[in-house]
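Reading through the structure tokens given below for one structure.
A single protein chain has been removed from this complex, and every other one stays in its place.
So, chain A:
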Amino acid sequence: MAELKRESGVSKALNAAWVRPFLFLLFIVVMWDLTIRLFQIPAYQIPAPGDVVAVLRTDWPELLRQAWPTTYATICGFLLSALFGIPVAMLIAGSKTVESYVYPLLVFSQSVPKIAIAPLFVVWFGFGIIPKVISAFLLGFFPVVVSAVQGFKSVDPDMVDLARAMQGSRFQVFRAVNLPHAMPAIFSGLKVSVTLAVVGAVVGEFVGSNSGIGYVMQRSIGTFDLPTMFAALVILALLGVILFWVVDRIERLVIPWHVSQREDIIFAS
């Protein structure tokens, strides 16, 4: 009896969402270490996982301090892309005229590599936080617009007719039908956007900065300090995962009715 209970406890632990990816990560790290030992790869090409962990431990306060400006720029850029992206999508989905003028240009602007124009922001806005925020915003903006437009457009026209036949005003119908309908699509755009915003912030720091994770990476590459460079990468990945998780949590709160969340409802009831 006790045996059975313990076993179910183990399988339960294995079923927790974070366990499997963690195990896989562990496997990758072990393979990484083995490969370095096996092929005797020098430390200035690929550092051993142990060295990276050592740097993470000793330089933790410094890395954390440098992570703040990056996080700040990422969040500001992401919020801006949500703040502008959703209304722009509303306009594009709501008016054929706006769509015909704006949408092709928006797609066109996406083919301009942001990394190439990032130095321009330094010229315009200096070395402060602003060019990083803009860079993060530019990378995060497009996915929000594209998914939100798709969300707003996929409303069943019969449902809109029904609401209008009940004398709902345009705003009422939008709030009661179109907007909630578009929420799942908007959130899938926001999730892509938040991870891209991290990339945008780091790109901004690459071009001109004296703080932030991007700056740490730039500096450690210059001195062939690969363990620090890898430690910075780990911090960046953590930042991306945490921000993604936060958006995911908010999504669960905002659209608990959606298909992707249904299992939770069944368990809750």
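Side notes on the structure shown:
Keep this in mind: contacts are C-beta pairs under 8 Å (C-beta built on N, C-alpha and C of every residue); 3 or more make two chains touch, one makes a residue touch a chain; residues count from 1.
Simple rule for what comes next: contacts and distances are computed from a predicted model.
Per its UniProt entry, the chain excluded from the display bears the name "ABC transporter ATP-binding protein", taken from "Methionine biosynthesis protein MetW", "Aminomethyltransferase", "Zinc protease" or "ABC transporter ATP-binding protein". Within the whole complex, the absent chain has one touching residue among A:V98, A:I115 or A:A176, and that is A:A176. The chain omitted from view is touched by exactly one of A:D33, A:E62 or A:D156, namely A:D156.
Interface note for the absent chain: among A:I28, A:V112 or A:M166, the touching residue is A:M166. In the full complex, chain A makes contact with the omitted chain through residues 156, 158-159, 161-168, 172-173, 176-177, 180-181, 255, 257-259, 262, 265.
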